[in-house]
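What follows is a structure written as structure tokens; I'll ask about it next.
Note that this complex is displayed minus one protein chain, with the remaining chains in position.
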Amino acid sequence: MKRIGVLTSGGDAPGMNACIRAVVLTAAAYNLDVVGFHHGYNGLLDEDYQTLLPQHVQHIIQHGGTILKSARCKALYTDAGAVQAAQVLHKLQLDALVIIGGDGSFRGALAIAPHYHGQLIGVPGTIDNDVDGTDFTIGFATAIDTALDAIDKIRDTADAFERIFLVELMGRHSGYIALSAGIAAGAEQIICPEFGPVSKAQLTKLLAPIQHAQLLRGKSSYIMVVAENSYPGGTIALAEDLSAELGTECRACILGHIQRGGKPVGADRILATKLGAYAVEQLVNGAHLMMAGELNQQAVLYPLAQTGERT
Amino acid sequence: MKRIGVLTSGGDAPGMNACIRAVVLTAAAYNLDVVGFHHGYNGLLDEDYQTLLPQHVQHIIQHGGTILKSARCKALYTDAGAVQAAQVLHKLQLDALVIIGGDGSFRGALAIAPHYHGQLIGVPGTIDNDVDGTDFTIGFATAIDTALDAIDKIRDTADAFERIFLVELMGRHSGYIALSAGIAAGAEQIICPEFGPVSKAQLTKLLAPIQHAQLLRGKSSYIMVVAENSYPGGTIALAEDLSAELGTECRACILGHIQRGGKPVGADRILATKLGAYAVEQLVNGAHLMMAGELNQQAVLYPLAQTGERT
Amino acid sequence: MKRIGVLTSGGDAPGMNACIRAVVLTAAAYNLDVVGFHHGYNGLLDEDYQTLLPQHVQHIIQHGGTILKSARCKALYTDAGAVQAAQVLHKLQLDALVIIGGDGSFRGALAIAPHYHGQLIGVPGTIDNDVDGTDFTIGFATAIDTALDAIDKIRDTADAFERIFLVELMGRHSGYIALSAGIAAGAEQIICPEFGPVSKAQLTKLLAPIQHAQLLRGKSSYIMVVAENSYPGGTIALAEDLSAELGTECRACILGHIQRGGKPVGADRILATKLGAYAVEQLVNGAHLMMAGELNQQAVLYPLAQTGERT
Partner (left out) sequence: MKRIGVLTSGGDAPGMNACIRAVVLTAAAYNLDVVGFHHGYNGLLDEDYQTLLPQHVQHIIQHGGTILKSARCKALYTDAGAVQAAQVLHKLQLDALVIIGGDGSFRGALAIAPHYHGQLIGVPGTIDNDVDGTDFTIGFATAIDTALDAIDKIRDTADAFERIFLVELMGRHSGYIALSAGIAAGAEQIICPEFGPVSKAQLTKLLAPIQHAQLLRGKSSYIMVVAENSYPGGTIALAEDLSAELGTECRACILGHIQRGGKPVGADRILATKLGAYAVEQLVNGAHLMMAGELNQQAVLYPLAQTGERT
């Protein structure tokens, strides 16, 4: 093994830079050259890449986003795209490719695999924590603290006005962020897809705990953390429907993309560093079509093809 | 002067607690008793209040929100309401009332004035900075840093995806927050009411600088900071209209209520402390129907009736 | 079981309040009364305590420090002290006591045990992470992020001046904080007790990597994270000795007590909530002389007598 490639793909996550750094520094320790593709798989298809030396990753461990840029890439999921990706990897004489992203990005690797002679390894980088084979994904811990910081601020206003607030958090089709941030914020109610669908007809389920709290504490702030995609029409519609039922205004806050950015917290920098280093070590050991994850605080390999099963 | 009241009214702002603390500590230095009304003018009408001693305001300088709660109060703006408010002030033997809030809250004081024998003084507490007679309102500096923190995070994602983001900031009918946060964030474009109305027909005005930047820098992140109430249909509609014109997706983020909460920054704690202390000193000196503001770093009195002229 | 006590003891840690809240809310769910002692075991000896109802712990999950105050207590470690502590527990009809603190605080529980008819359970609350029987202690994650935030700032200055900085972190006799924060900060060198003692005679061990880095990268910032108690005379002496050897000024920063305070991060709030709730549940199940810890993300009981073995 002489030369490896690395790319970041899908929604960006805090800690992706820390992971790129770990890949580059570990590769240097093994005397491997590293090439970084820009804009996820697009850079692979378009041959848009750069050499990555240790000096290129100095002091990026604390930065959000990704120096390699990210993107989604539809072209890869055609046969022609997958073949072309493999051809570019061969042309650049890359013995392996490290993909930092979520399970959608890993499916891209699986598409390339039949056409590529080298090794493919994934590292779970997504705020959603919805990847099987790892306890935590890179970016999840930071996203929770970003959400918490926002909810703590909303609590100030909710308290001052003794008002009901709905705070919508990201998570695609999983409620990990909502559940964790909700517990950590001391939210009075948490709504996430895992608890089953909620529709206008079942609004009573959500109203009961609100009314119970009002009975117990009198007028006071009340925060519902809502995972995105939890209610038909979205969280603003939910706030309106609750307002109508309760006869008191419920406000909705959609946190949105601020959850993706920002300086990674310590836990994400350490996880990213550990998994980036481990991925390169395991490539050297021959790993292929695996994801470098962490289970019970141990770095482990997990079949890339099974990473999407959890959701 | 023996006994004064204090309340916080309107949208809460970081630093309101610091201001309450300054009022109470300064009053104590003058041997004045202090009564704090809950929920703004509602607590005045409902006789919902508490004694405020120095120990009640210990270590609240760093907390967002307001320990006295806040609210809007429609009842005050009827004749009966204003009369009742004055009666309660008389009944509680209050020689003066300190109102911490925006110019809307000051109009409440003006309504009470004809019926009240005591003194009324305002302190500008609102994140919007839209009060005449003071360079800065309490809460404005913190709101900018909260907005900045969010925009910096969005920049990470915008950079990773080289995408256009619209970030909507608060400000009611003024663009102070948007302008300041936009400059400080290095936003590529700022839209606020003071620059004149923007409608779908005039979209070209907004498109030109985007296209110019794309020409100059190629694909790259682009952040537009948009003051609320700047576009018919709101910032989500603006994002959609821009997307349609540009043929590339523009995302909207509505920061919302997180801008109101949080620990006040140093500038707000100092301003709140200065103006709270000054308000009590000036009450002792006989001030009435004035606002305690800061112009050119000097605490000054400004007629309460003129505080709403700026907007 | 009808009535339990709770106290926080030893160095305060972010998340102690979240843990008190969880104990109180869980106890309420089991219809147990809760009494909170002030100033650690001192409040037990002095009968200085308060009733803790759910409303007392509302919105404290996000606050650093401890509403029950903390302290060290020498009197407890005499026979008379231990006997008196048990007598007070009996007098107040407490069926159990929850001790939130480090292994030093747990030794206090072991001292009381022979004289007390009720149950004793510990919850690991200390920033040092030096308690056996749990993967993480409450406060550790926050302490790392506080340290990181400081090191990131020092990196700015170190970079601007291309200077060597030594940053001393807490940890008593363990290097967990130093190691984790050092890795997460991308520190060029980490010194902690577990790596063996360093004295002036062995300074070469520390100099070699500095000189290697200078050779490789030229003049550039260089950050050494140093666990407290790692060098005879302290980190300032180490900085001076390194300066003398290198002929270039090395600056020392002692982070100190800022590492103990602050808003707990999400991970600490969740851990504190989980372990506080689990401790009460296990008391109800009959647990005695155990610590409620977390291993591999599962809440577990661990003998209180063995929690001090790791160090």
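General observations
As written, the chains take the letters A, B and C, and residue 1 is the first residue of each chain.
In this text, a residue touches a chain if its C-beta (ideal position, glycine included) is under 8 Å from a C-beta of that chain, and two chains touch if they have at least 3 such contacts.
As the structure is a prediction and not an experimental result, all values here were calculated from the model.
Note that the absent chain touches B, C when the full complex is taken as a whole. Across C:P54, C:G262 or C:G308, the residue that sits in touch with the chain not pictured is C:G262.
From the set B:D46, B:D135 or B:E194, the residue in touch with the chain omitted from the display is B:D135, counting the whole complex.
Touch with the chain omitted from the figure is made, among C:A150, C:A227, C:C250 or C:M291, by C:A150. Taking the complete complex into account, residues 8, 12, 14, 16, 39, 63-66, 69-71, 146, 150, 152-157, 159-162, 165, 251, 253-254, 256-262 of chain C touch the chain not shown.
In the full complex, chain B touches the hidden chain at residues 21, 55, 58-59, 61-62, 135, 141, 144-145, 148, 152, 155, 159, 180-181, 183-186, 217, 220, 263, 265-267, 269-270, 273, 296-297.
Please note the rule applied: only the chains that are shown with their structure count from here on.
If the chains shown are joined wherever they touch, the resulting network is a simple chain of contacts running from one end to the other without closing.
It takes 180 degrees of rotation, in steps of 5, to superpose the Cα atoms of chain B onto those of chain C. For the self-contact between chain A and chain C, the two sides draw on mostly identical residue numbers; the shared fraction is above half. Between the Cα centres of chain A and chain B there is a gap of 35 Å. Among all residues of chain A, those that touch two or more other chains are 152, 155, 159.
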